[in-house]
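Heads up, this is only part of the complex; the chains shown haven't been moved.
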Amino acid sequence: MTDVFTLGEAVGIITAERIRHDMDVRLDIGGPELTTAVGLARLGHSVTWLGRVGADELGARIVTVLRGEGIDTTHIQTDPGASTGLAMRQRRIGRAGHVVHYRGGSAGSRLGPGDIPARAVQSAKILHVTGITPALSGTAWSAAHHAVKLARDSGLAVSVDVNYRPQLWIDRQEAVEALNELATGADVLFANQEELQLIEPTIGTIRELVVTRGSKGASSTVNGMRYDAQAAPVTAVDPAGAGGAFVAGYLSGVLEELHPTDRLRRGCALAAFTIASQSNWQGLPTRTELPPLTF
Amino acid sequence: MTDVFTLGEAVGIITAERIRHDMDVRLDIGGPELTTAVGLARLGHSVTWLGRVGADELGARIVTVLRGEGIDTTHIQTDPGASTGLAMRQRRIGRAGHVVHYRGGSAGSRLGPGDIPARAVQSAKILHVTGITPALSGTAWSAAHHAVKLARDSGLAVSVDVNYRPQLWIDRQEAVEALNELATGADVLFANQEELQLIEPTIGTIRELVVTRGSKGASSTVNGMRYDAQAAPVTAVDPAGAGGAFVAGYLSGVLEELHPTDRLRRGCALAAFTIASQSNWQGLPTRTELPPLTF
């Protein structure tokens, strides 16, 4: 029995200020589903994370971190035939970011439907997937859809974060089709403002639609009613990870059947902790750190 | 006119003590031909380095470093279709090192015969290649052989460093064939002790054979005469780069027509500077730092 079952790829992340000059850089691991899993686990929910990692040190780090957080890692596959993926990023002002992905053919992208443990999925309350997984490879695409189908057939809630990453798709059209196909199965759908138009075809069909608006907070439409929450006041250290953290907070609210506004508030609170930290996931709060204590 | 023309792949290098725990790691660039090029340039020789880099920040770093050292970078190709390669290494005791290469399909591996500027090669005094290049891809294999052929046809000296990296070859047999084929063309051939047996078939045909023996120094057989030099006494900080630095010192001695023993000594001196530094190339000496000043 697990509250939330999630699957995806976790990769090593190198972060520099200026790749062409820096000699000291930061090494971490990340992935939006990993962030969501850690966020939920720190609040006391039981979580399973599924993915493939390489038989290398980065793979060991991913498993060690997840297990350390009390997340069920027993379904993770260690793939002897591929390396754990890696992303190299540079923080620049405005929109001039720079990420190079070293994840083509990565262990994580080799996830397939056969890796999905049907029982484990079926015994969860929520299945959470993101739009990154179908972009990784054909088998990963199938794995995501297979999991969603399993979930729907068993009647558990399906949560989807659109997470559109242009670099991972051949073209926008391919992404639009795949992401709408995925979104169609969602009970709860998360999108940021840019992603909204991408999933326009599907939006109308979603029971619980959550839109994040960066420093302007987040809003939702639940059964046709609109709810809003402000972002928490915080000095941004590194905004990466905000989306996955928000989802963790929101789903925690779903699991505890909080009022829709309080689901948004918890999402914003978790995002704020991540934004104030260099890491995607290390800054996530424990339950005792949650508001009202926090702000 | 250039003293030495060299070609190969340069990659980003991440170095950690323990990948599964470290949050602060070192980012540098490297490649044995890059080390050799920098070593020669710092001693005042004119050098051309050829290779392909990605249209990304790591690629910019490679070009910037080489150009900064006064090396001719005008023939470098920036490949918009592939990323600059990356290696992630971990320093452990004894033989338990750990390197993961993210260079499959890298820009550097897409080097091909068409990239070789015939005039530039022909106007050099020495062409230097390593056994890594033929392992990168079929086109890289052709590029190396094309360059050697150009050199031989024009009568310039060919220098080959065996540089056997098991991970880059399908099996040992494939490597043995390819490396001997490359070695056959050499006027000066460099091998460490493990590589000696690999190139046994070719050894007899080489005019100037140089064998490095780690902390025990190096020796050569030149026209049938044997010469020896001791390694310089130095506390090893990071031994990576020693081979490429040694080659730089040795070829500098060849260019200046030093006595064979002094060629070895200069090779050992440059290797020592690199071993005493965290970087493969930053520790390389200027001419005023050379012995007799040094030891």
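Should a chain be cited, it is by its letter among A and B, assigned in written order, with residues numbered from 1 in that chain.
The rule we apply is simple: contacts are C-beta pairs under 8 Å (C-beta built on N, C-alpha and C of every residue); 3 or more make two chains touch, one makes a residue touch a chain.
Because the structure is predicted, anything quoted here is derived from the model rather than measured.
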Number of identical chains forming the whole complex, with 2 shown
6
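One rule holds in what follows: only the chains that are shown with their structure count from here on.
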Roughly how far is chain A from chain B, centre to centre by C-alpha average, rounded to an integer in Å?
43
Interface with chain A, chain B side, in the complex: residues 12, 14, 16, 18-28, 54, 56-58, 60-61, 64, 83-84, 86, 88, 90, 98, 100-102, 104-105
